[in-house]
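Only a single protein chain was left out; the remaining protein chains are all shown in position.
Order of writing sets the chain letters: A and B. Residues in each chain are counted from 1.
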Amino acid sequence: MNYGPAEIMVTALAREIMSRDIVFHGLASPVPMTAMKLAKALGIEFTFINIAGGVDPNWGNPAVIGSTLSSNLYEGGVADYGLDEIFDLACTGRVDISMLSLVQISPRGEINMSFVGGEYDKPKVRLPGGAGSATLTPVTKKTLIWKTKQDIKSFVPEVAFCTAKADPFKQFKVITNLCTFVMENGLLVLESIHPYSNLAEVQANTGWEITQTDLPLTLAPSEEELALIEKVDPNRIRYIEF
Amino acid sequence: MGVGGMWGSDLIAQRPEFFQIMKSPFSDEEVVTVKALQPDWAIIHVQEADQYGNARIIGSDFQDILLSRAAKKTIITTEKLIETESFRQEPKLTSIPYFLVEAVVLAPEGAKPGICYPTYNSVDASGMAAYGQAIKEGKLDDYLARVTGWEGVK
Partner (left out) sequence: MISKLMTMPDAVRLVLNGQMLAVGGNALHRTPAAFCQELAMLKRTHLKGVGAAPGFAMDVLCAAESMNEVYFGFFGFENEYGLAPGMRKGIQSGKIKAIEGS
């Protein structure tokens, strides 16, 4: 196998992007950044917006550090469109895809980015916060969640706190190192399993019961996609998240 | 003020002093509102400023222009002092005009151990490690004295 979780997640995210989409990623997002650059390299005519403010930054300009607030996401862009403007764009229904991550998720698409253990005002572990998830998730046409380490501590029946919640009437997908989930009628259902994993492993790392049995494999990255991932991310910044 | 999104988030109920749901005055819709903040100060580090407080951010401005508009007054720290003529030639490139500004401090490398594009583009790992270590050992004052060059509180 000439790919791993990073490449299959990058490819799965990139394949969600269609021509004319307006697509956003935020900070601490090497995998989405790589996915959006891959979609550009594949020739998909979408609009790349991000927290550094560059509109369609030069995707051939590789990231050199893990931070996705870096200048490679600004330089070579056609315009400067900052986060405040991006939030207004999203709140008026004009953002097609937001790529967001999380610490915990429930089968109802409740996302916890706030705290684990203890109480809100004196938590055992304070987390960094939703980073805009609470605003963006209900107003973006399609939310794509990526999580590089799926386990029963993160995929839980009930979240400790609901920082942001999926809108059951909008598209919502979760792409992990093991599989992909999609929201149907307000509940996450398993959509596909990555070729190197299996149902038993997915179930062992999901804190609720998976009822589906006959599941397709996630389409593996093609040779072309793998070559382009290396081209847009030669410093392999995507591995920082694993 | 009204904001978009937020529906379903526990954050709304957690902080009634910041979030309230109200009926829209224009329709039957419910609207999430947040308390507008007016900070006493915006503290902004920029690449270029003149002595009067005209300031220019190069590259990503993040939310800093908004912060300067929201705050009562702004304090600018700057990598470089430049001539006012440079602002007069390209007024569209002025991020923060002087009348919002109360103080200008020349502070080269003023964002370290972090990044200030385009002068220093990677994090100073040893500086970050020293900071993390100081917090872990409860020796923040020693760290601060070292990085500010102060011997003690003046």
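In this section, contacts are C-beta pairs under 8 Å (C-beta built on N, C-alpha and C of every residue); 3 or more make two chains touch, one makes a residue touch a chain.
Just so we're clear, the structure is a prediction, and the values are computed from it rather than from any experiment.
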Options A:M9, A:A41, A:L69 or A:A160, residue touching the unrepresented chain: A:L69
Hidden partner interface residues of subunit A, rising order: 26-28, 30, 51, 66-70, 83, 114, 118, 120-136, 163-164, 240-241
Absent-chain interface as seen on subunit B, which is shown: 5-6, 9, 11, 14-15, 18, 34, 37-46, 51-53, 57, 60, 62-64, 67, 70-71, 75, 77, 81, 84, 98, 101-107, 109-117, 123, 128, 131-132, 135-136, 140, 144-145, 147-148, 150, 153-154
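Here is the rule we use: only the chains that are shown with their structure count from here on.
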Gap in Å, rounded to a whole number, between the CA centres of subunit B and subunit A: 27
List of subunit B residues in touch with subunit A within their complex: 3-11, 14, 59-63, 65-66, 115, 117-118, 121-123
Residues of subunit A that touch subunit B when the two form their complex: 51-54, 64-65, 67, 69-71, 74-75, 80, 82-84, 87-88, 90-92, 110, 114, 120, 130, 134-139, 161-167
